[in-house]
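Only one protein chain is missing; all other protein chains are in place.
Labels run A, B and C following the written order; every chain starts at residue 1.
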Amino acid sequence: MTLTRRQMLLSSLSTVALATLAGRPAWATIDPVGHEGGTLTFVISPSPQILTSAMTTAGAEQVVSAKISDSLFTYDFDMNIQPQLATSYDVSEDGKTVTFHLRQGVKWHDGTPFTSRDVAYTCMKVWKVLHGRGRTIFKDVTEVQTPDDHTAVFVMTAPSPGMLKSLAAQQTQLLPAHLYEGTDPMTNPYNLKPVGTGPFKFVSFVSGDNLVLEKNEDYWDAGKPHLDKLVFRFVSDPATVTAGLESGEFDLVNQSLLPKPDLPRLEASGKFDITTKGYEFQNEMQMIEFNLDDPVMSNPKVREALAYAIDKQWLVDNVFFGYGKVANTPLHYQLTQLYDETDVPRYDYDPMKAVKLLEEAGYKRGTLELTVDPLPYGEYQNMTANYLREAFRGIGVKLTVRNEDFAGFVKRVYTDRDFQFTVNLLTGGSDPTIGTHRTYWSKSFAKGVGFSNGSHYDSPEMDKILEAASAEMDEEKRIGLYHAFQKLAMTDLPVLPLVAVESVTVANKRVHNHTINAHGTYADFAEVWVDPKA
Amino acid sequence: MTLSTPICASADPVSHPAPILTVSDLRIETTGPQPAALLESVSFDIRPGETLALVGESGAGKSLSALAILGLLPPDAMRVAAGQIHLGRTDLATLSARQMRAVRGGRVAMIFQDPLGCLNPVLTVGRQITEALRLHKGLRGAAARARAVELLELVRIPEPRKRLDEYPHRLSGGMRQRVMIAIALAGEPELLLADEPTTALDVTISTQIITLLRQLQADIGLSILMITHDLPAVRMIADRVAVMYSGRIVETGIADAVFAAPRHPYTQGLLSARPRGAIAAGAAPLTEIPGAVPQPNERPSGCTFRPRCPRASALCAQERPAMPPATSGSKAACHHAGTSTDHARAF
Amino acid sequence: MTAMDTTPDTTAAKARPARPPRFQMLRRTLGTPKGIAGLALLGIVVAMAALAPILFPMGPWAMVGRPYTWPGDGPALLGTDVLGRDMTAAMFWGAQISLLVGLVSASVSLVIGIAVGACAGYFGGRTDAVLMRFTDAVQTVPSFLFTIVIVAVASPTIHSIVLAISLVSWPAVARLMRAEVLSVKKREFVQSCRIIGMTDLRIITTQVIPNALSPVIVIASVLVATAIITEAGLAFLGLGDPNVMSWGTMINLGRPAIRTAWYIALIPGGFVILTVLALNLLGDAINDAFNPHLRKR
């Protein structure tokens, strides 16, 4: 991503189209196509409710829509921009105008040509209005001009460095203006029988069961896709997923949707390709969010005591089955350039120290009772909370685990703020500005808004670091700022990072090219092929 | 007594042809590790066109005799341990299950005490009659229906055609018993076993049913084994009477003779227990005889009536009285039979 | 459970010449093979519940070894669960929760059902119509779905689970009670209570309910069994109280690992079956005792 930032910088000065955008480069990681045709069965959960991600950021919708609909760019593993429906772009000197040159000869699945009008419509009427993240990313866009069918000019009130990294299909999918204009996008029937420009066309959708897509014969990238059919199965039961993989009923599953205890066996069988790549967009962190408004939690000694009471390696080994690393800073270790543990306060497992700290804070052994709210999403947060109950009992703290559903959790934590601490899973994103800043920046605290600054951490020093970092164009300075961030975050400890989670994709070995760029299984799958002999 | 003269179409047993039913030395026991005798040495016969009444208190074994004739004793609970039942010359014990089914409802039909419970509530009257016609006469469809109408007419049911499609619960008690009789007559039986046919009915209806049975007997020459403790009904219909007590027949004879001069103390008690001049509801207990019928497994030694008998002697405790071999008139299984002529004063 | 408290000591029972009929009923219940088997199985579960704090004073959550240790492979008799907790301890403590949930929710739904049924049957007319339509409404919604909704509304704690189960299972009791009260209220003693001017409340509580109670008692064991199954089902869906150890919670935890470590789900499943079986056997025995004419022929 450093590269993109420099590109951004460069292009804003020179207004020169990038040579690398001329065509799809031949990636070294791509397996040469060995077979055309066949069906791929891809398991996801939960069932998507609509088949477009233009107005939602929900994961299932994103996985599905990226196969049907394109956007302007894709990104390689190093987050370098790769062309999709935009072949090149220019940025004006003041950074306030970005011109996209669109690919010619692209047709929607219904035969209508794709034009700049589609880009203008989707950006102004959908992303800017209805898309959670889009509202932030495109908030400074005042207008999308369409001087001709193949040029879209984004006019902004301020430069938006984040925008060019957010134009992948799963985030900012393009919609066919001719089918959406003049309708309410949220109730448009094409949300359920989508018309895109992507490699696969919609065939049928049984909510809660399956979605069938077929090859788009008129795909703009000639010779692709290689699959005849792409079938999505919506299976909520993880044990069923493993069983289906082993029986060959399912080919591919992402997002760690199967029970981690099954992974060693799958790995040993040699029949599966297990990878943690392709989640560079996510970088999930399991962490404890302390409610600093709570009188007990606001005491830093208590927070430190609890931090010492937790054996994070145990969590990595037993809850995550090794798919993750102990988190010693708020940044995911995969952000290699920014991650830095030097001089960052550490809280290695030391229950004796925890007891001592609690006593210093005025809580004798057995006098402190706490409640934890694990995020009800997947089983890992709940299991960690269950571990915490035992770990805290070791230092004489009685912990009650609260079980509530997703909406109840969001309401309790972010609206009512009636909690002591959570075990949460936060998406860091490909850059700290995307996910991590929200958690620590005082200005992102807002009652009723989920997954923002849940601790209500308010430190002018931290705000200064974060604000400087998000505007800093110089990479060295940026690294320095984030080092300061990591030190301060672990000193003040509003949030205790537990595990840097690795998501897992498991594929039958007959499936090739399922993870070839930063989007992983969220990519368009134009390159995917299946080996019928394997 | 409402009827002083018993019907005696065939009062002279000697002049009569061979019996159509002969029960000899029938013994019925409970099954299980310690079998108790429910019926012991029961013998009686019925001649064509004759009505024999089996009389006695509940639990005496009257109904069991009838069920044994049809082979309908509950198989898990009871079995025929000894004795024979001959229908004409046929020993029923030798018949196969299929042959036995042809006897049931064919040569021998049976009607029961509670006509509501005895009719299947979910089937129409017509269906229940035609079923018997199909089984025994091979009649189906319209022919069966037509015959069913005739049968209903025979038992004096008004508007028979309409009744065919009705369900039993829509009919009155007397009507139901007539339907039962119609079903019984469907197979044109030689012998009708009537198990307490009037007990569940009120007095007027009961009389009507008895009258109907008499008329049928006259019309089609039916033999009837009438099981009852309704003594007035017995007087109306029976040619001969057999009095049962505790699984045995204790007295038997021409109905008139038994009624006029009962010889066994039990019969005497039974008759005196009936309030004179009124026909009491059937099920009233015989409070005038002290004590109760003993349970089959608690029967005393010797004469089983001994504990309740005013004439019981030492002999009664030692020796069970046997039925005398006399061939005519009434006879009683009692060591002290007939010592009192005035049965009214026996107690 | 009521049967447990009054298990007759046969010698003592023989010594007493005149036993109250209810006592005889109990003897008849417990004398049958079904009754004996039911009591024995239930006895095991009750003993487990009672012994849990003595045998496993650390509670059901103590981590005793590596997660996913198979039964027999480690110190824990029945193996360890997904977090290395002793399955044996979990089973013993789980017995407490299952019995508690079963008994409390059955009692609550009996109370509601008896009250509603008795009022509907006794007062009749408009009261009856209103109460019975309400009963209809509760019965028309599929009960498990309704339980889920209530638990979700109140968020899953042992209290909300018990409450939800009670709130959906009373209508059967109410119907039974109503039918019985309808016949009881016609009887002379109720009529005479009216004549001497007893208040309705007094008549209902002292005359009507006691005399209409027997068929309701017969279904009590079914209520307990159903409550235990429902709790396990809720926990299986993740709607269990995480702070009590229930067999259903254990099944839920073991379900994702069912291919790797099926024992985690199936052992508690076995205990659920055992308990419900015991209750059903006991229920059958009680039913036979109340309706002896159906027992043996």
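Everything that follows uses one rule, which is that a residue touches a chain if its C-beta (ideal position, glycine included) is under 8 Å from a C-beta of that chain, and two chains touch if they have at least 3 such contacts.
Here, contacts and distances are computed from a predicted model.
Hidden chain, UniProt protein name from the list "Pimeloyl-CoA dehydrogenase large subunit", "4Fe-4S dicluster domain-containing protein", "Heme exporter protein C" or "ABC transporter permease subunit": "ABC transporter permease subunit".
The undisplayed chain touches these shown chains across the complete complex, A, B, C. Among C:102, C:240 or C:269, the one in contact with the hidden chain is C:269.
Checked against the full complex, the one of A:95, A:113, A:300 or A:450 touching the unshown chain is A:450. Checked against the full complex, the one of B:135, B:260 or B:317 touching the unshown chain is B:135.
In the complete assembly, the contact with the undisplayed chain comes from C:140, out of C:127, C:140 or C:205. Counting the whole complex, the residues of subunit C in touch with the unshown chain are 133-134, 136-137, 139-145, 148-150, 152-153, 155, 225, 229, 232-233, 236-237, 251, 255, 258-259, 262, 265-266, 269, 272-274, 276-277, 280-281, 284, 294, 296-297. As for the chain not pictured, it touches subunit A at residues 39, 41, 46, 49-50, 56-59, 130, 132-133, 135-136, 186-189, 191-192, 203, 206-212, 229, 231-237, 240, 243-244, 246-247, 249, 404-412, 415-416, 427, 438, 446, 448-451. Listed here are the subunit B residues that touch the chain not shown: 70, 72, 76, 101-106, 109-110, 112-114, 117-123, 131-132, 135-136, 167, 169, 180, 183, 186-187.
Note that in this section only the chains that are shown with their structure count from here on.
With centres computed from Cα atoms alone, the innermost chain of the structure is C.
Taking the CA centroid of subunit C as reference, the farthest chain centroid is that of B. Note on chain placement: the centre of subunit B and the centre of subunit C lie 52 Å apart, centres being C-alpha means. A straight line joining the Cα centres of subunit A and subunit B is 92 Å long. Centre-to-centre spacing of subunit A and subunit C amounts to 47 Å, using the average Cα coordinate of each chain.
Residue positions of subunit A touching 2 or more other chains: none.
On subunit A, the positions that touch subunit C within their shared complex are 237-239, 242-243, 259, 261-262, 265, 318-319, 376, 379, 382-383, 385-387, 389-390, 393, 400-405, 408. Residue ranges of subunit C in contact with subunit A, taken from their complex: 61-63, 66-68, 82-85, 152, 155-157, 238-243, 255-261.
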